[in-house]
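Apart from one protein chain that is not included, each protein chain of the complex appears where it belongs.
Per-chain residue numbering starts at 1, and chain names A and B are given in the order in which the chains are listed.
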Amino acid sequence: MNGNAESSGSKEIQRRDFLKGVLLAGISTSCSTKDPFTEAAKRELVQASGETVQLLSTTGEIIEVDKAFLKPIEEIPSTTNLEERMGIKGKKFVMVIDLSHCRNLKKCQSACNHAHFVSDAQNWIKVHAMHEGEHTASYWQPTTCMHCEEPPCVKVCPVDATFKRQDGIVGIDAERCIGCRFCMAACPYSSRVFNWDKPVLPPEVLALNYSSETSCPPKIGTVSKCDFCPDMARKGELPHCVSACPNGVFYFGDMNEDVITNGSDTVRFSELIRDRSGYRLMEDLGTKPSVYYLPPVDRLFKFEEGLKNQEASRS
Amino acid sequence: MRSLRILSIASVWWLFLLFMDVSAQDAEKVTLRLDLTYHRQENGQLPMLRTSTMTKVGKRFEPVHDVEINIFFNEETSKGFLGRIKTSDKGTAFLTIPNEFTYELDSSAALKFIATVTDNEKFEDVSSEIEIAKAQIELTLNEEDSIRIMKAKVLLFEEGSWKPAPETEIKFVVKRLLSDLNAGEEELYTTDELGEASSEFKLNIPGNANGDVIIAAKIDESDVYGSISSSKAVKWGTPLMSDNSFAKRTLWSTRDKTPWWLLIFPNLIIASVWGVILYLIYQIIEIRKIGKTHKNL
Partner (left out) sequence: MSTLSQVSINKITADLLPKKFGKPGIIWTTVLVMLSIGGLIGYFRQLQSGLSVTGMRDYASWGIYISNFVFFVAISLVGSLITAIFRLTNVSWRTPLTRISEIIAVSAIIFAGLIIIIDMGRPERFTNLFLHGRLQSPIIWDVIVITTYLALSLLFLYFPLLPDLPIMIKHSRAGSVNQKIYKFIGSFWKGTAEQFRISESAVKIISIMIIPVALAIHTVTSWLFATTYRPGWDSTNFGAYFVSGAFLVGSGGVVVAMYVFRKAYSLQEYITEKHFNYMGKIVVMLALLYLYFNINEYLVPAFKMKKAEEHHLMSLFTGEFSYLFWSAILVGMIIPIVVLLFPSGRKPLPMFVMGVCVVVGAWFKRFLIVTPTLLSPFLPISNSPESYAHYHPTWEEWAITVGTLAGALLIITVFVRLFPIIPIHETIEEQSKAHKL
């Protein structure tokens, strides 16, 4: 078998010819938004124009198609470091976490870890088993970065490596971070993690330019944390945790639009918070989080149901 | 017992796949669920096809990524080939119908699309087919005596011309960044014999800085029409107050926005202390000069 793509007369479809067509499809990780691969794909497309590629039909027949019709992945304009530091104008991202629907499934966590290449043993989203007082109710409480309006972590950063954007997001520039970990000490929500080891990454992710909107690729010796997935918002999509939750625990949206969604329900932010007595964590500290919680009342699941998921946690 | 339960859960196409499984040459391949849906944002725009791939893991379906899907228009031939797409982490992939097909799209009343997965290393061959009746929505927004009315007329392309489509379910929404908010008094409206439905717009909702909001009428995931919508911008929202907090000098802003007091006082102190240090270093130079000119006794 040789890998010559021009052997169109051959009756037998060669696997390698086949794979050539595949080249044009992009990698599909969340890190791919600023992908130089797109450029490569475009060039490939121009070159390939007029040539044909063979496909197999469902009935087993060979279909010859023009390479020009092989679709490259959609190109999303890449954002500059400055744009990422400024954030999206006119937006104010907000999250609402409905504690009455959480049963510690940790789908949010695994989707988030997968999308951001969070190292083993670490999590950006943690699901805490809360028992605040001896006779008070137990409940499951997922925590993300709170994206505080007055973030204590940003206050203490010596080099502007972590910054507050105009859309409310607290981002991290891992190319700037010196790894002093003062922000970790300053964060009362323990939402920051440190890349103690060299992150284990697929080569195509490693080759990407760092983006603070995807926090990819993670860099050794720097701090990372939940970034509210602004790359997804730019594409009009929800953060990975929101779409991964089967119970609709996470609502995400723009406070300026006053609308949030958990993927299936779209509601007014102000009405939801008013009607279900939404609150924020550690209000007394004055950090003014962008993440709101709905109290664990009228619960969908018993607390105990979540206990069996406790063991499934990565260790 | 268990197999019975599985069968009871399985839908028709799953049975179809079971049949495929029997005829497959490679028994180790996994069966795949392939869904194909049709979407058109605005009248006159090129439609988009959305595919999703899932496979059964335990009792539930999980999305499958990196599956290559071939999309065809009308027939599974090289003439009808629209393109090939690859599913994302969420198991979905999109294809906008290429310009080359505009004429065919415009002239036909019924549109047939086929998605196939063939010669995949991991999965059985599978295909999915949809037939769409070409329709469009005309949206009109009117304000009279401060009553705001949204009216939609659904038209169906039949025998070369657009005709009203009665008994069609339609929604009125306000477009937002990540999802659509229901704008009608009810969730769903059904068109009358003229193909029309209307609702009052009562929302008090923020728009952009001018108070503009985008209102859309849409048919959602209809088996007959696919998902189509039509939208218009209108000044029915409350203008968004501009928020200049980002430009403020605060403890949590960047170094170019350091609060004045934090710039002035520390720098005054630093300048004065280092001024003295420089003076002291100058004194060393003075001592040195004296020593150099002084004759040893």
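One rule holds for everything that comes next: a residue touches a chain if its C-beta (ideal position, glycine included) is under 8 Å from a C-beta of that chain, and two chains touch if they have at least 3 such contacts.
Here the structure is a predicted model, which is why all the values come from computation and not from measurement.
Although it is left out of the displayed model, the omitted chain contacts the following shown chains in the full complex: A, B.
Touching the missing chain, out of A:Ala137, A:Ala207 or A:Ile220, is residue A:Ile220. Considering B:Val57, B:Ala209 or B:Val276, the position touching the chain not shown turns out to be B:Val276 (whole complex). Which of A:Asn195, A:Ser243 or A:Ser290 touches the hidden chain is settled by the complete complex: it is A:Asn195. Considering the full assembly, A:Ala186 is the residue among A:Ala186, A:Leu201 or A:Leu300 that touches the omitted chain. Touch with the hidden chain on the side of chain B covers residues 251-255, 258-259, 262-263, 266, 270, 273-274, 276-277, 279-281, 283-284, 286-288, 290-292, 294, 296.
The chain not shown here touches chain A at positions 106, 109, 121-123, 126-130, 143, 152, 155-161, 176-182, 184-186, 188-190, 192-198, 220-223, 282, 285, 313-315.
In the analysis below, only the chains that are shown with their structure count from here on.
Those residues of chain B that touch chain A in the shared complex are 65-66, 68, 70, 76-78, 81-90, 94-95, 98, 116, 118-119, 125-127, 174, 176-182, 205-206, 208-209, 240, 243, 246, 250-255. Per the touch definition, chain A reaches chain B in the complex via residues 13, 18, 21-22, 24-26, 28-30, 55-59, 63-66, 69-71, 73-74, 85, 87, 90-92, 114-115, 150-151, 154-155, 160, 163-166, 233, 236-238, 243, 252-254, 256-259, 261, 263, 266-268.
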